[in-house]
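Complex shown without one protein chain; remaining protein chains in place.
Just so it is clear, A, B and C label the chains in written order, and each chain counts residues from 1 on its own.
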Amino acid sequence: MSLPAAFHDIAKRVNNWGRWGEDDEIGTLNLIDDEVVTGAVATVRSGLRVPLALPLRQGGVQTGVIPGRIDPLHTMVQINQELFGPGTVATSDDTVTMGLQAATHWDALTHASHSGRLYNGRPANTVTPHEGARFSGIEKAPPVVSRGVLLDVAGAKGLDRLPGDHAVTPEDLDEAAEYGGVTVRGGDIVLVRTGQIRLLLGGDRHGYGYPSPGLSVRTPEWFHARDVAAVANDTLTFEIFPPEIEDLWLPVHALHLVEMGMPQGQNWNLEKLSTACAQARRYAFLLSAMPEPFVGATGTPVAPVAVL
Amino acid sequence: MSLPAAFHDIAKRVNNWGRWGEDDEIGTLNLIDDEVVTGAVATVRSGLRVPLALPLRQGGVQTGVIPGRIDPLHTMVQINQELFGPGTVATSDDTVTMGLQAATHWDALTHASHSGRLYNGRPANTVTPHEGARFSGIEKAPPVVSRGVLLDVAGAKGLDRLPGDHAVTPEDLDEAAEYGGVTVRGGDIVLVRTGQIRLLLGGDRHGYGYPSPGLSVRTPEWFHARDVAAVANDTLTFEIFPPEIEDLWLPVHALHLVEMGMPQGQNWNLEKLSTACAQARRYAFLLSAMPEPFVGATGTPVAPVAVL
Amino acid sequence: MSLPAAFHDIAKRVNNWGRWGEDDEIGTLNLIDDEVVTGAVATVRSGLRVPLALPLRQGGVQTGVIPGRIDPLHTMVQINQELFGPGTVATSDDTVTMGLQAATHWDALTHASHSGRLYNGRPANTVTPHEGARFSGIEKAPPVVSRGVLLDVAGAKGLDRLPGDHAVTPEDLDEAAEYGGVTVRGGDIVLVRTGQIRLLLGGDRHGYGYPSPGLSVRTPEWFHARDVAAVANDTLTFEIFPPEIEDLWLPVHALHLVEMGMPQGQNWNLEKLSTACAQARRYAFLLSAMPEPFVGATGTPVAPVAVL
Partner (left out) sequence: MSLPAAFHDIAKRVNNWGRWGEDDEIGTLNLIDDEVVTGAVATVRSGLRVPLALPLRQGGVQTGVIPGRIDPLHTMVQINQELFGPGTVATSDDTVTMGLQAATHWDALTHASHSGRLYNGRPANTVTPHEGARFSGIEKAPPVVSRGVLLDVAGAKGLDRLPGDHAVTPEDLDEAAEYGGVTVRGGDIVLVRTGQIRLLLGGDRHGYGYPSPGLSVRTPEWFHARDVAAVANDTLTFEIFPPEIEDLWLPVHALHLVEMGMPQGQNWNLEKLSTACAQARRYAFLLSAMPEPFVGATGTPVAPVAVL
């Protein structure tokens, strides 16, 4: 079995291999330059900060369906320990074990491969248990601070959340951009709101994961045409799941991460941001969404913040 | 044994318990308001982004001296796994186990207690293995985005790094502020550079940890007088270590975290920032330093970024 | 709220505090002496070995109901890594994160406390995040090798498994001993089969955990009278759950671990042993069930083996 022609056709059109040199490891994050950042800063009006991360804890997003992707297990290793003797100042320390893709996260470019290849044509087998990702590990990412744009697809349609079988199309993105009065520009980080995370916030973890609305296989071209730097949304699967084309699983992952070299974010809580943007009547803002620099990692938890 | 009168005298002068109400859990982070943030945004000129986190990996900061504070152990749970059958798009997943205070981090207010009390007078025994910190866990922190100010104490003295026995005094802070042409304001996050982390970057983990320059017990009053929101530096111990006053261990931890309710950051790499500020001749910038919202945690890794 | 008189009455009758000295940390494991072991060895006839541990993996026993008790997460850190250069002998290494009580395990004596006390009257607060259990941690246990006796309570009643609301009584134990033609002696390790684990083996994790047959609050006196060294069974909860007496939760845990100082085992797979004993017409055997010596731990995974 191999990937269908329909996939390869799109792949050719969005491919960025070599665009930033043979040695490039960061893909579309190259598009965030100083000018983009000063433009992002210029969007700030009120100073309102809206955090977008889910709490990190057991009983979070994961249901056990994805093997090894465990919710954060937080444990205390010291509690009020008077390390220097009785009556001295005491300290508490803790540890965590977690799947790097378990909660609100960025996929590194190496999170996906197809046909034995990673972004920029590197062999998939350069991801090893020993080193993790030799190329394009998340520690290679430059600071992820840029202009953020909320495309509130659900809001534009007057819905709390999209139905589970709704593939978000380029037309939906256009509609949401118009709804928000915003034009997507090069270097932007686009946040696509489906409302699906309301299921999770309401306690339905299984319903949140499946079935799920998400990006259509047609959207990577839309992002590519606009030189978007990264895309995140409020779902577990990121793309429509189950997929639009039978037996073509995770095509958007492959197009974004492998072909375009564009990072993806999942499980971002966009509910408060949706309200804030609606109230401010502005859908562009300064976004800081810094990866934790785990060496060789194919993903990272992230605590994004929008500043309006 | 109990803490000496010298400690309690300072404690009284800097104490913030009740200042933001009996129920407050976030202390000096209350000082970051919308106006502070718009002021922070207004400092940005070039759009240059400087990341301040150390890489997260085995062989990082820890030497085993602090029990249970382990360097990040990154493992792969899937590598190029074709979850949906041969020839389909493949994915890689990973996990991490780490001490939350192991690398570049924020101390939550609950990281320290003294005399059985946490910030705002809460009993120390509200930190439990079951829940972690019931109050002032790091997940309670609001978005940490504010004006950052670099006080380059080593730079102001023309040194690469301060000697291991140098306690950074209020006078040193004044000198560094003057050197940087900057005035610390309410809501600022102050970054104090000692240069000590050059030892770590040069491969000397043990020398980095001990002996270490760091903040003098006299500095909390300086920060308190200026309504600083948070302080971070480039050392393992944060304060001068071994301490200035015999048998008075970790007094600055107790004053900042317990008395003032002010978060602290350690192991921040300020080397590139020092260079960038010197080149730009500006020592104030927009700083985003978002805690990962681990529920009940007494600390968190952080990937701070300065935007100049 | 405190524990009812009914509990305290039994507690007095089975209490072993001081029986092996004020400093004792191992309780009824003192009852396994050389003579008991040679007697255990003498039971072996065929040399047949029957393992009693469940496989250790994600998707094992735990459902997330007990906070922090996570199924083993196994990850590879090296796969066929040629550490000494290309073409050399390669090695693979792995790590695990798991709850020590997650699968087939022993409860250490410190797994339970009541009224602020642990076994032998020690304060409950000697279990700390820093050290774990200062007294009676599982690493203190001597080798657990003794005569094992299977009391096949379900088998004696001609049932595959006991109903979920069946409290195993002293009369049930007598019946099973008679069924097996065996007399329980001092130093024996008694394995009580309910058949409940058939639910787990059949894929019903939730049904396995709740409701569950298990030991009645009346059985500790039966074990005490016979100087049993340890007891294990094939359930998650060990004792009847929900409990027999309203609002008296986990009384058997408290009687065994705290009052008697007798280790307990849970999630032991006794199905094959049941068949083997029936075929051999012998219900006593050599049992080796060695704790892993985790320092300060309140439990341990165990891979028990019966030799018939």
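One rule holds in what follows: a contact is a pair of C-beta atoms (placed from the backbone, for glycine too) under 8 Å apart; a residue touches a chain by one contact, two chains touch by 3 or more.
Because the structure is a prediction, the values reported are computed rather than measured.
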Neighbouring displayed chains - absent chain, whole complex: A, B, C
Contacting the left-out chain in the complete assembly, out of C:Val14, C:Ile70 or C:Val182: C:Ile70
Chain not shown, touching residues in chain C: 1-3, 33-38, 41, 44-51, 53-57, 66-70, 72, 74-80, 83-101, 110-114, 124-125, 127-129, 132-133, 139, 142-143, 145, 247, 249-251, 253-254, 286, 288, 290-299, 301, 303-305, 307
For chain B, the residues touching the chain missing from this view: 58-59, 64, 67-68, 70, 73, 75-79, 81, 92, 97, 128-130
Interface with the unshown chain - residue positions in chain A: 67, 73, 75-77, 95, 97, 129-130
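What we mean here is this: only the chains that are shown with their structure count from here on.
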Rotation, 0 to 180 degrees and nearest 5, that superposes chain A on copy chain B via CA atoms: 180
Shared interface numbering between chain C and chain A [over half = same, under half = different]: same
Computed distance of Cα centres, chain C from chain A, in Å: 45
For chain A paired with chain B, centre-to-centre distance based on mean C-alpha positions, whole Å: 27
Residues of chain B engaged with two or more neighbouring chains: 67, 75-77, 95, 97, 129
